[in-house]
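All protein chains but one are shown in place.
Per-chain residue numbering starts at 1, and chain names A and B are given in the order in which the chains are listed.
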Amino acid sequence: MTQTRNPGDVVFEARDLKIGAIQHDGSEIRIVKGVDFQVRRGEVVALIGESGSGKTTISLSALGYAKPGLSFTGGEAMLLGRDVTKMTTDELRPLRGISVAYLAQSAAATFNPSIKINEQVTEAPVLHGTKTQEEANAKALDLYRALELPNPDTIGDRYPHQVSGGQLQRLMAAMALCGDPELLVLDEPTTALDVTTQIEVLKAFKQVIKEEGAAAIYVTHDLAVVAQIADRIVVLYNGEIKESGPVDRIINNPVHPYTKRLMAAIRPMPEAGQGEDSSDEHLRDAPALQAIAIDAGYGARDSNGKPAVPILRDVNVAIERGKTVGIIGESGCGKSTLARVFAGLLPAYGGEIHLDGERLSADLAGRTRAQLQKVQFVYQMADTALNPRQRIRDILGRPIDFYGTAAGMTRRQRVDYLLDLVELPQQFADRYPHELSGGQKQRVNLARALAADPEVVLCDEVTSALDTIVGANVIDLLNRLQRETGVSFVFISHDLSTVSSFADEVVVLYAGMVAEQGPTDRVLSPPFHPYTRLLVSSVPEPRVGWLEEAAQTREAKAGASGGVKLTEKGCPFFERCPLAIPGTCDEVDPPKLDDGNGHIIDCHRPIAELSVSG
Amino acid sequence: MTGLILRRLGIGLITVLAVSIIIFFGTKILPGDAAQIRLGQQATPENVAAFREKLGLDKPYWQQYLGWLSNFLRGDLGISLASDVPITELIADRYKNTVIVSCLTALIGVPISLMLGIMAAMFPGSLYDRVLTFISVSLVAAPEFFTATLLVLLFVFALDIGNAVVVGSTEGKGFFELISHFALPIATLSFVIASQLIRMSRAAVLNVMSSPYIEMAILKGVPRGRIIFRHALLNAIGPIVNVVALNLAYLVTGVIVVEVYFAYPGLATLIVQGVQSRDFVLIQGLGMIFCLTYVILMLIADIAAFASNPRLRHPK
Partner (left out) sequence: MTSSDTPVGAHPDMLGGIPDPEDTDYFVAPYDEGVSFDELPDSAPKERFRLSLTGWIGALIVTFWVLIALFGPFIAPWGENDLPFPDDYSEFQTPRAGAWLGTDVEDRDILSRIVYGAGRTIGISFAATVLAYVLGVVLGIGAAVSGPKVDMVMSRINDAFLSLPTIMLGLVVVAAVGSSIPVLICTAGLIYATVVFRLARALGQEIMVMDFVEAAKARGEGRWWIITREIWPNAAMPLITDFGLRLIYVILFISSLSFLGLGVQPPQADWGSMVRENLGALQYGESIIPVLAPAFAIATLTVAINLVVDDVSAQAGGRLSKRL
């Protein structure tokens, strides 16, 4: 590009932009209802909103692209002074990949599985003739290095499925940047990543955007992420801008009620010492539900009864009556497996499950109806957990009939009561699941578990598929239900801030083993297991400058690499641990260090060392 | 990958064995036996018994089966019950005729259908696409003899070229002479497989074209031709080979009706005669040949599906 790039120039501007779906009868269903905003050179503008807000649709307009079925129905999208909504595909082609580049949410799906990475990364500038293949290769190599990818010299010769998810996400950034674009469009580029990976990717993105001097549109639903990367925020709801302005102003001083609600839905991490003290309530009765030395896994079993893919090793967890235990860990750590072991859906091959002090059969068939009734499971995806061919009345009514839990009411009254309990109108009883929104379905999903009048409810990532505000409302509901019914919850999540705001106790799982467990406030304050420390320090906080601080204090640079895999012996965190003792940590199972009050850390390092802040 | 293919080959082998068992014992459950049929109703019980022994029909079924299978593998298909001639002799000429028609159909019909199908996928929703889809939706459900009749109507009755009966020697004929000689059967079979092939190849390419990596290529400003030939076709080729093999397997069925329709001296007319004259030895032999071809084509279809998966082609 021969144009000079002056900071402050307007790179992209939406003027009363309208996008909609034209129906067969000629009417329009409008998705984007007239939005105005500007993106200047050197600036990152975040589009924030929940699903259905139109944020992705707006961001794609910068490339002159409307998803199949949608079309530009009004206004202008000016890219470098030209209205891309009025251009033909042939006119747009030279701009795409060169003037404006796109980064999608799932790199795994956006890389062509049959073409080597380097060809895809360098394709745009080479095809458009802005770089020769050699120049593009050199640029790509620079980017691989800047993005801290392992083996930058050879990674381009691999196929997409041969590198990890986090690496692929960074490679997609390299693909977008290879053509030296003036505007980058990033669509939820870190949403699919684990927190400890996300922080690395975010850091790399931020640095590269700054170095390249590009402007960017960053689409996300996560205000905490926005605070790290954006200069300005545009808050969207239902295809309209509700509030827009500099990042610190919006975050510290939101004005519009919708923005306020978005902010309120973010639960701050509790500071040390906060949270209720539950210390002396321990050890009174037998716990409601208890896992003792559980070993579990999937696949065919060998002659010793050991499955082909072991997932959990020696897991001990106790759920006290009327309390909530949060189980936290990254994808693949075995947290859902543990819930399935509790429920009897996956029989453990070692260890025992106790309900009210009595041993439970490992599999479903060996459990009595009364035992099944007391432990209920709530699935992550309400969409698949509710039979699409049954009305809500039948979905809720069946457990009532099956377990006989009408409690003196008629079935109809009991269903109405349950709907009240989860704050849904009673007339929903006659609807089918697909007539409900995502949050409403999740409430029905919960109500079905409560219909059994259980002692323990296992909640498997119940808020993960929901938008921020909707998810926060479900958490509030769970809190209220616990107060009103005295039920115990096992709350499984990858989201530390959600768990910590709600659970009495936390169990941190890593690669199938418990790293640390105890009362929430104690687990989330020193002394830390090294993994817990990495996890806690990786959760973005909704304030400007957190990323830079975290990058400095975070000890686990090593945290970014290494596979999450259950090991035969020793500590599974060994490969990534900054405090690892070779010869000990990888050979001997870590001892359980008791910090008092039921706070236990599984580590070879003494407590005193773990207390030192990183 | 190799392991998967070997496994699939193993399953193929087992299938062939199962098929041979079905065919052998399927023709064994009938009333009467080969000796009786061969000697006719007038034969004395003693003669029949003696002949049974000669044919080995007095042995247990499984011994007969093993004998038949090993003979088949050595290329000995037995002696026809109806005409007392070795089956291999009966089918020698006809085999060539059937192979010629099938291969010519594959050579002409497959490339044209693929081209039409892929083009339809390139312009989904266009007039061309809609017309082609409508025609193939209609043709796919029509019986072979309807297609054949329409073609006869067009070429024989309206244009007065070709003949509704295909007879005469293929000796010494060149490629194009063969094509004109077999024009009607080939055209019929081509239409029959084309209707499936167009729909399935269109669906295979459309499926790839709707994937996020194609959208990404569009957003990188990659020209249309390169999107189709570099980004899409590379991933669609496995499914397409799969579709082609499946349809060639279908040809095995289609050829039977078409040969009978045109009174064409091929294997299929022979097997129909075999059924009518209850010549079980002939049915067993020909049945195995048809089923083997079919099983092998299905095998190719499956292996193509494996091979199309880049994760299997380029393991970690």
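The rule is short, and it goes like this: a residue touches a chain if its C-beta (ideal position, glycine included) is under 8 Å from a C-beta of that chain, and two chains touch if they have at least 3 such contacts.
Treat the numbers as computed from the prediction; the structure is a model and nothing was measured.
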Chains still shown that are in contact with the chain withheld from the display: A, B
Sole contact to the chain not displayed, among A:H161, A:R249 or A:R431: A:R249
Residue among B:L57, B:V156 or B:A183 touching the omitted chain: B:V156
Residue touching the undisplayed chain, where the options are B:W62, B:F123 or B:F146: B:F146
Of the residues listed, A:A296, A:L418, A:A452 or A:L481, which one is in contact with the missing chain? A:A452
Identified contact with the non-displayed chain, of A:P181, A:G344 or A:P527: A:G344
Residue in contact with the excluded chain [from A:I117, A:I241 or A:A362]: A:I241
Hidden partner interface residues of chain B, rising order: 15, 18-19, 22-23, 26-27, 29-30, 134, 137-138, 140-146, 149, 152-153, 156-157, 164-165, 249, 252-253, 256-257, 260-261, 263, 271-272, 274-276, 278, 280, 283, 287, 290-291, 294-295, 298
Hey, which chain A residues sit against the chain that's not shown? 29, 36, 50-53, 232, 237-238, 240-246, 249, 253-258, 261, 343-345, 364, 367, 369, 372, 376-377, 379, 381, 384-390, 398-399, 402, 434, 437-440, 448, 452, 467, 469-470
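Just so we're on the same page, only the chains that are shown with their structure count from here on.
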Approximately how many whole Å separate the CA-defined centres of chain A and chain B? 51
Residue positions on chain A within touch of chain B in the complex are 60, 63, 65, 92-98, 101-102, 104, 106, 109-115, 123-124, 127-128, 159, 161-162, 175
Once bound in the complex, which stretches of chain B touch chain A? 211-213, 215-223, 226, 230-231, 234-235, 310-311, 314, 316
